[in-house]
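What follows is a structure written as structure tokens; I'll ask about it next.
One chain of protein is taken out of this complex; the other chains stay put.
Labels run A and B following the written order; every chain starts at residue 1.
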Amino acid sequence: MTITNDSEFKSAIAKLPRAGQRQVGARFAESVLALCKDARVKHAIATAMRADTTEDELAAALDSAKKASVDSFTLCGKECDWNSQAGHFVAEAALACLKSGTTPAWDAAMHARMARTSESIATGQGTENAESAAQYRILTAFLKA
Amino acid sequence: MNHLDLLTFARGSAMNWALIIFVAGIVLRLFEIFGLSRKQDLARPRTDSPGSGWRTMFTRSIPPQGMLKREPVTYIGGYVFHLGLFLAIFFFAPHIEFFRSITGLSWRALPSALVDASVVAAIVALFVLLAHRLNNPVKRMLSGFGDYLAWTVTLLPLLTGYMAYHHLMLEYTLMLSLHIFSVELLLVLLPFTKLFHTFSVFVSRWYNGDFYGRKGVAS
Partner (left out) sequence: MSATLAKGINAFKEVIDTPIASYFSSCVHCGLCAEACLFHNETGDPKYTPIHKLEPLRRVWKQEYTLLGKLGKMLGLSKPVTDEELTEWEPLVYDSCTMCGRCSMVCPVGNDITYMIRKMREGMSASGHAPEDMKGATKRAIEIGSPMGIKWPAVQAQIKHVQAETNIEVPVDKMGADYLVLMSSMEIINFPEYLSAISRIFKQAGVSWTLAPDAFEATNSGIQIGSSDLAREIVSRIVVAAERLKVKCVISPECGHAFTAIRWEGPNLMGKPFGFEVKHILEVLDELHAAGKLKTKGKDKRPLTYHDPCQITRRGGVVEQPRRLLGSVAEDFREMPDAGVMNWCCGGGGGVSANSRAEPLRLEVFKVKKRQIEATGVHTMITACANCRIVMEEGLEHYHMKVEVLGLTELLAEYLVEGE
């Protein structure tokens, strides 16, 4: 099956078990990892991607993703730097796939797209991006594997 | 001048002057406040809350949740002092006689023993509050000469009144004169010290109640 739009994307994700959602969500986050300089995020994503992680490892990864996310929030009234905001959304994406939400992979995908959007605002190069298409490919490949 | 002459002076021209300064002072201070004016609030109030300002004039006497426990000395001391002073001023038979002589109005007095007790309670409360003022870091920082002056001139009428009533220390006529002088001192200073809150408290509480009333927050 090849995914080509958001509704197929969403329903394919919904069919995945919890662990599968985590792993594919982490792949969405990894796809925008270049936008984030925080080593904690990189490590959290790497942990979430693996199929053989323990509960303790996941809990530790969740903790560090959370820390990275809070550290990178832009406070009210501070000047926004969209490059670091992109990094914040990568951390949010990592956090989303580790959290106990109802749709972790979808949430991670949305945050990853916001990371890409933030990047395009920072560079001033329009707001079009191909992140959703990239996510369709990632999911298609993940389902085939 | 013998003691009787002194008493006549205290009751006569001294009292007249004190009352004139007191009334003129109050009028001046109210004029200073209301002369500043206030812009009309153009934001539509959440609900029509008529009387929120008037209600707050009274409801602010009740401590908000949790506050009594946090500052029991201030609240309880404050209640005891204000109530004791109020009873002594307005419900002691000779005082009612004084008010009748200048306004023509009179009302029933409380038994002297009860007034006596409330005076003692008010004096004790004043000392407790003073000790608290000196010990509490916030109150100590806020307090200056004006605060201790206000405390002293409030204490004096209570103390001299108590001593005159019980014929303590000085000869009665002399003590009574001192009591009246102390009241005159209080009257003269009241408009110009923080004792003026006796009057302005109703104004400030009204504005606060009006503000919160317009926002729809019961006050």
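A few points about this structure:
Keep in mind that, in the parts below, contacts are C-beta pairs under 8 Å (C-beta built on N, C-alpha and C of every residue); 3 or more make two chains touch, one makes a residue touch a chain.
Bear in mind the structure is a predicted one, so any value in this text is a computation, not a measurement.
When the full complex is taken into account, the listed residue touching the unshown chain is B:M67, out of B:L4, B:I20 or B:M67.
Within the complete assembly, residues 6-7, 66-67, 70-71, 73-80, 82, 85, 88, 99, 102, 110, 113-114, 117, 120-121, 127, 132 of chain A touch the chain that is not shown.
Taking the whole complex into account, chain B touches the unshown chain at residues 28-29, 32-34, 36-39, 41-44, 46, 56-57, 60-61, 63-67, 70-71, 74, 78, 136-143, 147, 192, 194, 196-197, 200-201, 203-209, 211-212, 215-219.
Basically, only the chains that are shown with their structure count from here on.
Rounded to whole angstrom units, the spacing between the C-alpha centres of chain A and chain B is 67.
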